[in-house]
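Note that one protein chain is taken out, while the other chains of the complex remain in position.
Entry: subunit A
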Amino acid sequence: MALPAVLLLLVFHYLPTLGNVVAFKDYDQWSGDTAIEAIVNSRWIGFTNFAELFADSQFWDALRNTLLITTFQLVFFFPLPIALAILLNSVVSSRLRGFIQTVVYLPHFFSWVLVVTFFLQMLGGSGLLAQVLRDNGLQPWDVMTNPDTFILLVSSESLWKDVGWGTIIFLAALTAIDQNLYEAAASDGANRWRRLWHITLPGLRPVVVLLLILQLGNALSVGFEQFILQRDAVGRQAAEVLDTYVYYLGLLTQDYGVGAAAGLFKAVIGLILILVANRVARRFGEEGVFVRS
């Protein structure tokens, strides 16, 4: 019964994964009728593509931008869904809570094109905010094309899209905390802040660790469409990340070998990071991502 799904994944997931061998080949598009044949027929050249990649200063720019953005988002934006979940959990009326949840989950289902459009129409040079500022005699500023604040812009977009969705897993973890703990602490005289610090946050710890591990595995990916959509508006200097670099180098200039090498580099580092983080988490007594079933 699993056959159709297996076939689809074999062709569109495992076959391309194998296709990464082009990173170790001197790709010659004329050596076969289709690109796959050409890859098979191309000559092996070892790590030459990787040497070429590491000698490219644009690659290091893209890597630096990527790490800057992921680190920034990890430090400043990772805690926000936790805070929102705790806030939502404290709303007593279930009708009101349900309404807020309905609203904040919604942007998760918007495409990046739609999210960028909304930001453009609200905060862009001719957006709602600029209009209000202009009407009040203030100087509008255009955050959509400013490379210096780009990191804030993309982080706000990600936040707007996914902060609500991110609360789901924390809300589930919050309801799993034993309510008797709160009652016992309260009768021992712990106020709401102490209860938050000594019961709620420790109760969320396994989920936080789990998500941190997964985040670390994604340290080299910041999302692709979001950047490709805005790269032209703010310029390559600020908006080129590894994924867009792979696209421009690998597909637009048809340098399949080096492009695949960059993609493979990203995938391998991501895999190593997630495995190392998982091991470290295990050492500190956490459960980790991979549970032996």
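Note that in this section a residue touches a chain if its C-beta (ideal position, glycine included) is under 8 Å from a C-beta of that chain, and two chains touch if they have at least 3 such contacts; residues count from 1.
By our rule, contacts and distances are computed from a predicted model.
Engineer: What name does the UniProt record list for the absent chain among "Class E sortase", "TIGR02186 family protein", "ABC transporter permease" or "Biotin-dependent carboxyltransferase family protein"?
Structural biologist: So, among "Class E sortase", "TIGR02186 family protein", "ABC transporter permease" or "Biotin-dependent carboxyltransferase family protein", the name matching the hidden chain's UniProt entry is "ABC transporter permease".
Engineer: Which listed residue (A:V143, A:A238 or A:L264) would be found touching the missing chain in the intact complex?
Structural biologist: The single option touching the absent chain is A:L264.
Engineer: Out of A:L53, A:I82, A:V143 or A:L171, which is the one that touches the chain we can't see?
Structural biologist: Of the listed residues, the one touching the omitted chain is A:L171.
Engineer: Based on the whole complex, identify which of A:A51, A:L114 or A:V276 touches the chain you can't see.
Structural biologist: Touching the chain that is not displayed is residue A:L114.
Engineer: For the chain that's not shown, point to the residue among A:V91, A:I151, A:L196 or A:V280 touching it.
Structural biologist: Final answer for the missing-chain contact: A:V91.
Engineer: List every residue of subunit A that touches the chain not included in the displayed model.
Structural biologist: Within subunit A, the residues touching the omitted chain are 1-6, 8-9, 11-20, 22, 34-37, 39, 84, 87-88, 90-94, 100-107, 109-114, 116-118, 120-122, 124-128, 130-131, 134-135, 144-145, 160, 163-164, 168-169, 171-172, 175, 179, 182-183, 186-187, 191-192, 210, 224-225, 228-233, 243, 246-248, 250-252, 256, 259-260, 263-264, 266-267, 271, 274, 291, 293.
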